[in-house]
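Other chains dropped; remaining ones untouched in position.
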Amino acid sequence: MKMTLPADVPADKEKAFIENFEKTTGGSGRLMLFAGDQKVEHLNNDFYGEGIPLEDNDPEHLFKIASKADIGVFATQFGLITRYGRDYSDIPYLVKLNAKTNLIPYEAKDPYSQQWLEVEDVVRFQKSSGLDIRGVGYTLYLGSEHEHAMLREAARIVHEAHRNGWIAVLWIYPKGNFVKDQHDRHLISGAAGVGAALGADFAKLKVPYIDGKLDTEGLKEVTTAAGRTGVLCEGGDKTSPEAFLMELHEQIHHGESRGNGTGRNIHQRPLDEAIRMADAIYAVTVKNASVEEALQILEGNTKSN
Amino acid sequence: MKMTLPADVPADKEKAFIENFEKTTGGSGRLMLFAGDQKVEHLNNDFYGEGIPLEDNDPEHLFKIASKADIGVFATQFGLITRYGRDYSDIPYLVKLNAKTNLIPYEAKDPYSQQWLEVEDVVRFQKSSGLDIRGVGYTLYLGSEHEHAMLREAARIVHEAHRNGWIAVLWIYPKGNFVKDQHDRHLISGAAGVGAALGADFAKLKVPYIDGKLDTEGLKEVTTAAGRTGVLCEGGDKTSPEAFLMELHEQIHHGESRGNGTGRNIHQRPLDEAIRMADAIYAVTVKNASVEEALQILEGNTKSN
Amino acid sequence: MKMTLPADVPADKEKAFIENFEKTTGGSGRLMLFAGDQKVEHLNNDFYGEGIPLEDNDPEHLFKIASKADIGVFATQFGLITRYGRDYSDIPYLVKLNAKTNLIPYEAKDPYSQQWLEVEDVVRFQKSSGLDIRGVGYTLYLGSEHEHAMLREAARIVHEAHRNGWIAVLWIYPKGNFVKDQHDRHLISGAAGVGAALGADFAKLKVPYIDGKLDTEGLKEVTTAAGRTGVLCEGGDKTSPEAFLMELHEQIHHGESRGNGTGRNIHQRPLDEAIRMADAIYAVTVKNASVEEALQILEGNTKSN
Amino acid sequence: MKMTLPADVPADKEKAFIENFEKTTGGSGRLMLFAGDQKVEHLNNDFYGEGIPLEDNDPEHLFKIASKADIGVFATQFGLITRYGRDYSDIPYLVKLNAKTNLIPYEAKDPYSQQWLEVEDVVRFQKSSGLDIRGVGYTLYLGSEHEHAMLREAARIVHEAHRNGWIAVLWIYPKGNFVKDQHDRHLISGAAGVGAALGADFAKLKVPYIDGKLDTEGLKEVTTAAGRTGVLCEGGDKTSPEAFLMELHEQIHHGESRGNGTGRNIHQRPLDEAIRMADAIYAVTVKNASVEEALQILEGNTKSN
């Protein structure tokens, strides 16, 4: 996987972008994104309740995992980073620039998740805080009546990230009353193409499924349609680690995805197990580990590094 | 309770922020917020009518209380501060940056409470007036169709406050047709997490109740979900002082709340009683007073300082 | 009535504000506002038709009255001032910064009256034209779904006026489908409190009536709730001069209003009579004249100055 | 008719404004506005079809007429001026700053015609191109739910035009579901007053008709209500030249209108006839020609100059 140096990275930021990209993807061109933006997106549903360890209710749990596990980036909101950043300055961060709650059902009103802060705010913050920020992220909902506002914000964010030598990750989900099946391969391929047209380095997308099973051929339509934009497969609900890692391996090595964005399947575990799960995911995503090797890491039989 | 120095407080404002925070919380990390923003939020309902002393109808009543009682901050609108500030320059102020009236029911139209002035306006005002302004506040309504606009304004306000060495307090209330029970602990925990994701120093939240009684376990879910953002419990309707102080004590010492925002339970009393009530609340909140000690202050048997 | 020097008047504008306020209120702290903004608000209804002298149809009628009568300020739109200002440079002006027509009924659509020009535009205009501009005015409709936009514009206008040493007058009217009785004292008291929270020097409000008669006690609730913001009573439809002046006297001396905003009761008369009516109103409002004395002025038996 | 020098024309632009106004009105204070903005407003309806000469379909037809006929200004969109301006640099232009199509019926949705370019864009363009631009124009629809946005844009445009020494013309039409009869004199008088309150030099208005015949008395109500803002009567659908010129004469000499805005009655003719029609209209409007004299010009028996 050759890295694409976007043409809107200016000459004086080329070196920074390349180093940033190589470090973040471990030289593999693939990204293991630890998703920690659900405190707004899902309120407290992902962090407290049956089957979730109590420690997950404390936001610091996310930072503890992110600081000790192998990850590409830890993606979360600016505010959360400001509250823990001084104690967790070793984490590679990706600042998620927008978020919405789940209180209004998609069928009731079309979603609009507006940008909270400007890229230049984050750039200035990076300089003043010295934190290890690698890029920015943004979610857009195609098919919403507010699609136009999110397309504009996304296009600007990607371009501004590149101008600063940062990577840009877009979460692209078709939503709203005119979207029938969000796991349809053709629809997801369309979302992939939108990510390419917006110039994203990575696009986090829904995964194509047929009868609940990964549609590997469909994923190839998706990853091809994305062109030079890397496709990150959504981690989704918590499942068994084995099933998760097997599908992940299949996504990457047969579906040609270029990474994954995983939250619940990591943080809804006790700290030690969460770290090992992240390490296993990282090994498959970035280090070409087999499922077997990854399961060894998960079991704690192998150190990930 | 260790103070969190937010990572977006720049180096040249660190000292100011720390002094500001320590002074405002009396070194306890807990905030007694005297809420005086209801002249817009509730129009004249809280200030005139049965069971309310006549003097409460004059806005100066709030300033008299705030200048003589022990409080953390007096939170009210900019305009009111401008009209009384020269005569009450000793009050520690928190400028509430938005407000709406209660004329439109929440069921009829989703609320939008827009920011009135920029943080930089208040900063400039602080410098020109010399008033003792400690920070800014903002209310956001999750679940409103205008949620996106308020999330953006809130995120920017918190960040700008920190850049100036000020504290930021968010009032976060889920509202609208999709919110069933605003005293549900899990929903309030979600609001707490949003406050954390926005980087607030304190979040003023609804209190979880079961059958009208404080749900202390629920409050712990809330205060844990808030992470390093301190939870302020809403004071609510006027109740008996004893019941109020007992619940307050329970909130802090068993629910791990980090303060309270109280208006009506203070100002709907004659000046002298109002001052003693504020002093009692402050004693419990900041000085680790027992309910007994607080009641002594309320009775006037003990000086609060 | 002590003048309040708002805390957001900067040091280098304090003298200007005080002189401006004293001159405009004739040292009484009370304002006689000659309202001439109805050409937009009511289209031509107030200026042409049965019982209205023909000369009132020409906008210059307003300027002739304003230049010859005793008034505090003549409140009208910027554009009208630009068309007559060079010939009427002696009038004390208050620039009304927004206006809407009456074509859409309040029941059909919630009103939004947007700001036309910025305060800084008017400040620059004052400097270049040399006209005697004393301040700015703005109308806001509480209870409209656009309330948030008007609250924001109002808050900014008041602050910017003060920063320039000018006075700010807000017209505050609850409107829309959720407002039952706009002459309810408690509702008007709420509007008064909003005026205070916005920092207005004066708030022009509806007058509380019971069965069509002035509710003096109710007006005291209103004027107390307004705090240091002076309450201007709306002039309303044209009535008999005697009834008008008697009520005005009662409003001021028993209701503790601090002035009035009168349009139709002045300009819907031939020039000479209109001037005497304005003089009579001014005498009651500013000079503590009795109703008897005011009626003498109206009759032309006494010179007002 | 004395020219009004608006008070917001700054000292260094007074001479420019006066020369501009005098030249544009031929010293008469009256404006013959050749309206060429219908390519957006009416799409191709006015330019192609039964009874319209084929040459009218080419936009250059408008420029040919404007460059050869006697006119005050040719009012059209910026873009059209840019495409023909280098070949028609002798035309006095008025840049119409907004326009909308007629695809959505007024009964279906309230109209909003947004400003396309800023006055400063046009000022810079005038300087760089050297074209003979005399001012700017803008249409506003009173009674639309978007009225507030158009009132604001109009107020700003008039003021910015004056600051540059230019004249400002407003097209003011009450529209929407609450407007019963747009030819009602009282309603049009209201629109005239709005034009005055916005500070326009000229307001192009509907003409009051009773049973399809000019209501001269009504027009006097209108022109009086407009004060120092000159009323331009809308030219309307194509009619017989005689009827048109007779009504025009009546409008000016008995209704006290100060000009007209005519499009279709000019351009829906072959070039030569169109020029003569424009000359005839100009003669009546600016040169006090009688209807007889104007008809002679139209017939080609008299040269207009």
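So that you can tell them apart, the chains are marked A, B, C and D in the order they are listed, and the count of residues begins at 1 in each.
By our rule, contacts are C-beta pairs under 8 Å (C-beta built on N, C-alpha and C of every residue); 3 or more make two chains touch, one makes a residue touch a chain.
These figures come from a predicted structure and were not determined experimentally.
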**OP:** Because only 4 copies sit in place here, please give the count for the whole complex.
**Re:** 5
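What we mean here is this: only the chains that are shown with their structure count from here on.
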Subject >> Numbering shared by both copies at the chain B-chain A contact, with half separating same from different >> reply: different
Original post:
chain B and chain D are the same sequence; what rotation (0 to 180°, nearest 5) superposes their CA atoms?
Top reply: 145
**OP:** Can you check how far apart chain A and chain B are, centre to centre, with Cα atoms defining each centre and the answer in Å?
**Re:** 36
Subject >> Chain centre separation in whole Å, for chain C relative to chain A (CA means) >> reply: 58
Original post:
What are the residues of chain B that contact at least two other chains?
Top reply: none
Subject >> Contact set on chain B toward chain A in their complex >> reply: 4-8, 10-11, 142-143, 145, 147-149, 151-152, 155-156, 158-159, 162, 174, 176, 178-179, 186-187, 189-194, 196-200, 221, 224-225, 227-229
Original post:
Where on chain B is chain C touching in the complex?
Top reply: 37, 39-40, 43-45, 47-49, 57-60, 76-86, 99-101, 103-105, 108-109, 112-117, 121, 125, 128-129, 131
